[in-house]
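Every protein chain but one is kept in place in this view of the complex.
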Amino acid sequence: MIPPVSRDQGVKRREDNEIEFSRIVAFSDGVFAIAITLLVLSLDIPEHLHGESLGSALWDQRQDLLAYAISFAVIGRFWVIHHRFFGDVTGFDGRLLALNILYLAWIVLIPFSSEVLGDHGGDTDAIVLYAVNLAAVALLGWVMAFDAHRAGLTTMGASEEREFRLRAFFVALVFLASIPLAFVAPDLAPLVWLVLFLDPTRGLMQRVTSGAGS
Amino acid sequence: MIPPVSRDQGVKRREDNEIEFSRIVAFSDGVFAIAITLLVLSLDIPEHLHGESLGSALWDQRQDLLAYAISFAVIGRFWVIHHRFFGDVTGFDGRLLALNILYLAWIVLIPFSSEVLGDHGGDTDAIVLYAVNLAAVALLGWVMAFDAHRAGLTTMGASEEREFRLRAFFVALVFLASIPLAFVAPDLAPLVWLVLFLDPTRGLMQRVTSGAGS
Amino acid sequence: MIPPVSRDQGVKRREDNEIEFSRIVAFSDGVFAIAITLLVLSLDIPEHLHGESLGSALWDQRQDLLAYAISFAVIGRFWVIHHRFFGDVTGFDGRLLALNILYLAWIVLIPFSSEVLGDHGGDTDAIVLYAVNLAAVALLGWVMAFDAHRAGLTTMGASEEREFRLRAFFVALVFLASIPLAFVAPDLAPLVWLVLFLDPTRGLMQRVTSGAGS
Partner (left out) sequence: MIPPVSRDQGVKRREDNEIEFSRIVAFSDGVFAIAITLLVLSLDIPEHLHGESLGSALWDQRQDLLAYAISFAVIGRFWVIHHRFFGDVTGFDGRLLALNILYLAWIVLIPFSSEVLGDHGGDTDAIVLYAVNLAAVALLGWVMAFDAHRAGLTTMGASEEREFRLRAFFVALVFLASIPLAFVAPDLAPLVWLVLFLDPTRGLMQRVTSGAGS
C-alpha cells in the first residue's frame, strides 16, 4: 500500500553502528526515566499546618496523587511502546533522530501538564492541556513509526504496522474525545481516559488485523 | 509447591533480546538513580538568617539530614535487591514490565515521603506515610519476584525464592509494625526501622532455609 | 595543514577500553538527558488565579513555552553533534575528558539561561546571556573536536574536520551576531537564531568542502 521511500543517503544500519544506535536508545531512556521521576516534584510538601493535621493536609492532595498515578502509568505505557518500537528498528538517519527528539519534547511536557491537572482538577483548561499533550505524544509516536516503516528502517511487517497505527490512533482519539466533554462536564472527562487501561483494542485489533504477531 | 503458570505467549527470552532486556534494566536504574539523587532537594537552603548564625540554621535541619541518610540507605538497599533479582531473570513479558513500572512508581514516591518525614519529624501521620510507602515497595518487590518465579522467568530455585520472600516480608513487617507505635510514641517509631540495618535475617534465614545459596 | 601533536602518553585506545569509553559517552548522555528534561521546570505552574481563567494564565506563559521549544531543539541539536563526534573518536586521554566536562558545564547552564530568557523575554541582558551561553557551547565543541583531531584521537578526515569546524563557527557566529542586535532591537534578536533551523550550511558546506561524507 505504502510505497517505500528510499532515504539511503545518510541512513546508518544498526548492525554496523551498534554503539551509536544504543546511545540513541540510552538517551531516550534517560529522558523517559527523568520525566517519570520528575512527576514526584508535583506533590507539594505541606510546610505550614494552619491548625489542621498533617494527615488532612496530605488528604487535600489526593487529586495531585491521582494525577501522579495516572501520569506515571501513561509515561510508563509510552515507554513500553517506544521500547517495543525501537526493538524493531534496524537503521537510523538524521530524520528519525529529529522526530525522536520532537517526540521526547512532548514526553517531557507531561510532568508540567500533569502538575497543572493536579492543582486545577476540575478546570476545563487543565483537562484540555493534558489531553492535547498526550494526544500529541500518541500522534508523534505514530508519525515516527510510520515514517521509519516507509523508509524501510524497521522490521515491522505491514499488518504489524497497521496494528501499531490503529493503537496510536485509538490513544489519540480517547484523549481528543475528552476535550469536548471537558467543556460540558469537566469532572467526567478524565473518566474517559480509563478506557485506555481497559484495553479494548485487544479484541478490536484481533478482528482488524488478522493474526499479526505482537 | 507452586505450580508453574505458563505465560509462554508473549514471553521474550533474555538471551534472544539482550538489548531490549538491558533497556528495562537501564530504565529502572535511571529511575533509581534520579530518585536517590532527588533526595538532596529535600534539604532546605537557609535563605534569610534572622539573627541566627548559618551553623545553627543548618543544625536546625538535622532531622532533614537524618531523613536524607535513612532514605538514601533504604533506596540504595532496594536498588541492590532489584539489581540482584534482575540478575536472576531470564525472560520478560508485558506483565513483568507492568509490575516493574508499578514498583518504580512507589520508589519514586520515597523522596516525597522522606521530605514530609524530615519536615514533620515527630508527627504520627508523617511516620505512617513513610512506613506505608516503604512497606508497599517491599510487598510489590515480593509480588514481582513471586510472579516471575511462578511464570518460570527466573533462575531462582525454590529455597532461594523462599529466602527472597521471607526477606521482603521481614522488611514490610518492620515498617508495618512501626505504624501502631507511631500512634502511641511517634518519637520511638523510627527506631524500629533500625532493626533493618542490624540484619537479624541472616541468622533467621539460615535457620529457615536450609543452606540456600545467596 | 595541522601537524598532528603526539599525546601518546596516557592515551587509551577505544578498542582496548570499550567499557571505560562507553562510560564517558553514557555520562555525557546522562548529563544531556537531564539538562534537556530540566527545561520543563522553567514552566511555572499557575498557583493562584486572581480572577483570570487558567487558560489565560497559561497563555501568559507563551514566551516560556517558546523558550522551552527553542532550548529543547538546541540541546537536542548539540546532542546529535556530540553523538556524531564521539562516533568518530578512537581514543581518549585526560585532556579530552577535561574538555568534555568543560563542554558539559556549559550545556548544563542552558536550562538556566533559557529560564531567564523565558521570564524576561524582551530584555537585552537576557538575550546576551543566552547568546553567550550557546556561542560558548559551539566554540567549546569546536575546541574539543579540533584538539582530538590534532592529537589523532578521531577518524575524522581533514575535509570532515573542516566541515565540523565551519559548522561550529557558523552556530557561534549566529549567536554572537545577535548580541549587538539585542542592544538595538531586543525583540528582533531571537529571530536571528531561526537561521540555524533553516540550515543554510548544507549548501554552503557542499561548496566549501568538496564532497565530504557526513
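Order of writing sets the chain letters: A, B and C. Residues in each chain are counted from 1.
In the analysis below, a residue touches a chain if its C-beta (ideal position, glycine included) is under 8 Å from a C-beta of that chain, and two chains touch if they have at least 3 such contacts.
Keep in mind it's a predicted model, so treat the numbers as computed, not measured.
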Point to revise | Touching residue (missing chain; options C:L54, C:V89, C:V116 or C:A172) | key: C:V116
Review point. Which listed residue (C:F27, C:F146 or C:F170) would be found touching the missing chain in the intact complex?
Key: C:F27
Check your understanding: In the complete complex, which positions of chain C touch the hidden chain?
Key -> 10, 17, 19-20, 23-24, 26-27, 30-31, 33-35, 38, 41-42, 94, 97-98, 101, 104-105, 108-109, 111-112, 115-116, 119-120, 123-126, 128-129
**Study point:** Missing-partner contacts on chain B, residue numbers
**Key:** 22, 25-26, 29-30, 32-34, 36-37, 39-41, 43, 45-47, 49, 53-55, 58, 68-69, 72-73, 76, 79-80, 83, 87, 214
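Please note the rule applied: only the chains that are shown with their structure count from here on.
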Review point. How much rotation, in degrees rounded to the nearest 5, is required to superimpose chain A onto chain C on the basis of Cα coordinates?
Key: 90
Exercise for review: Specify the chain with the shortest distance from its C-alpha centroid to the centroid of every protein C-alpha atom present.
Suggested key: A
Exercise for review: Just give me the whole-number Å value for how far the CA centre of chain A lies from that of chain C.
Suggested key: 27
Practice item. Please compute the C-alpha centroid of chain B, do the same for chain C, then give the distance between them in whole Å. Key: 38
Review point. Using the touch rule from the top of the page, what residues of chain B touch 2 or more other chains?
Key: 34
